[in-house]
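Since the structure comes first, as structure tokens, the remarks are kept for the end.
All protein chains but one are shown at their positions in the complex.
Showing subunit A:
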């Protein structure tokens, strides 16, 4: 009796699921899982404030979509692909999560995107850096929204070579992300006629950079580039300042720097550093208006990742509304067909490899005299058009592109 009953219920349930996938919203609920580093190295650039941005997006959207309610669950990935995988597996298999948002450490993102592909759910990656996420690791089930290592290298390195920085010393964090960035930078420097004369790989994490800075100084290179992130970068910049690296005529280039890092360093230590960013809070009226609201909720100015989470969530919900479905492929197709025009991006386009291509910005950190407030830190030097910034599809190794 009970067995038949169970069979029957599960048969009905699966019939409903299959039916629901076509043109309506499953379980009458759009469920979004927010997965990010909530307590470790990458906490501040996304973390709990990213969840705030996500919740702001849902509230601004109205809290429901086509009458279906929008639910949010969240978890700390602890920067561990294993821990993240088991969370996402539970979310998609038992809790009917439709969209996974956040996604910070590149290793976590790559692991999670495989699970999303197996279960045909959608992921929107806002925090990760590795450009391989939409290259060799691309899937039809995720979108990479904010930035990646390709434009970081492209924007900052090509600008500096053009200004006359011909010889380069690269200080690389000794793990996958650092190596990827190092490769991208080397390529850009050489393409522009510069030369990488030395690369040194430091263990992750390192707190004392004095030895490496001394090596950079004695290398005599025009440019000292930091292919690392977070506390490694801020520590290296502080030490470079202390040892007078820039006073002796060398240029310091940080390849991945978030607003929260620059804020931690302060304009005094970070002044003059050039960096590439996908967004900055103080660019125009629209960005300022949203950032003011964010600051009221979170107490800090948003990073490009926070803004990307807000924007991508709105885009996702718009697509669900337009198609009346929360099926991953239906929604992804709708998102690809709709150019993004909001406070985050103008004419942003999601390509078939999942890369959201939008304008990037070359920024320079202001001097303490120029900086009028605690968060008034960047001067936008140049807008890099999206097509120029990101890896062209002709160079793509993504299975979704080469098939066509």
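Points worth noting:
Going forward, contacts are C-beta pairs under 8 Å (C-beta built on N, C-alpha and C of every residue); 3 or more make two chains touch, one makes a residue touch a chain; residues count from 1.
Basically, contacts and distances are computed from a predicted model.
Missing from the rendering is one chain, named in UniProt as "Branched-chain amino acid ABC transporter permease" (options: "Thioredoxin reductase", "Aspartyl/glutamyl-tRNA(Asn/Gln) amidotransferase subunit C", "Phenylacetate-CoA oxygenase subunit PaaC" or "Branched-chain amino acid ABC transporter permease"). Contact with the chain that does not appear here is found for just one residue of A:91, A:150, A:169 or A:212, A:212. Within the whole complex, the absent chain has one touching residue among A:86, A:120 or A:268, and that is A:268.
Where subunit A meets the missing chain, the touching residues are 39-45, 47, 174, 200-203, 205-208, 210-212, 214-215, 217-218, 230-231, 234-235, 238-239, 242-244, 248, 260-261, 263-266, 268-269.
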